[in-house]
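The other protein chains are all here in position, but one chain of the complex has been omitted.
Right, chain A next:
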Amino acid sequence: MAHQAHAYHMVDPSPWPLTGAIAALLMTSGLAIWFHFHSTMLMTLGLVLTLLTMYQWWRDIIREGTFQGHHTPPVQKGLRYGMILFITSEVFFFLGFFWAFYHSSLAPTPELGGCWPPTGIIPLDPFEVPLLNTAVLLASGVTVTWAHHSIMEGERKQTIQSLALTILLGFYFTALQAMEYYEAPFTIADGVYGSTFFVATGFHGLHVIIGSTFLAVCLLRQIQYHFTSEHHFGFEAAAWYWHFVDVVWLFLYVSIYWWGS
């Protein structure tokens, strides 16, 4: 067997970038076909291919790291840089929506009544469910840190329990937000208030779901003994992402729910 004389990881040729690209093509053109010709077949196929690609791509990364030992310290460093850069790009993504919100709310136009919230909009009370949501996410930040310390100390049972609790809190947040969306006295079609509110909080909610899924995968891996007390970057990446989601919510809460009400 040929041995490499360096600590880096030359990955095996993989078909998943191709299937991922095709999946993106199918999803986007499928979306256009759905809008204009009422058929969801292409879009559904694209969605299925995307999910399968994600499953297999990340399954392969787990195989390469946990089972084949390719994630040496330099490789792990690269993965850390990658995750940090990805989260930074997400920060900029949200920055755009905050820009839109502040653009409209700092100088409300005459069409809105010259005030914010605009005339006719009944905003949600920031000290009811939104405050509970804030507490839920902050608590989940504590439990995910507890899980991390448990992993580092080799406490299997505590790690599983605290990680499960974190995920449950994430689901609780999602359920509460869904209920708020249903009960809200305004919709996305209610002018720029509705647009900025639902697009910003909507994308945030999507990120909560993504973060909860990431943590759930970590929980499954933890149960299957993948993480060691020294090496558990998958979990760290999930925890970073979760903290990012929490911080975005804090900004949303303060800007849109509280100041904007």
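Rule of thumb we're sticking to: a residue touches a chain if its C-beta (ideal position, glycine included) is under 8 Å from a C-beta of that chain, and two chains touch if they have at least 3 such contacts; residues count from 1.
The working rule: contacts and distances are computed from a predicted model.
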Absent chain [UniProt protein name; select from "AP-4 complex subunit epsilon", "Cytochrome c oxidase subunit 7A2-like, mitochondrial", "Sodium/hydrogen exchanger" or "GPI ethanolamine phosphate transferase 2 isoform X3"]: "Cytochrome c oxidase subunit 7A2-like, mitochondrial"
Selected from A:D60, A:E90 or A:D190 as touching the chain missing from the view: A:D60
Residue of A:I87, A:A139, A:L176 or A:I223 in touch with the missing chain, whole complex considered: A:I223
Touching the absent chain when the full complex is considered, from A:T40, A:Q68 or A:T88: A:Q68
Missing-chain contacts mapped onto chain A: 1, 11-16, 18-19, 22-23, 25-26, 29-30, 33, 36-37, 41-42, 45-46, 48-49, 52-53, 56, 60, 63-64, 66-69, 149, 151-157, 159-160, 223-230
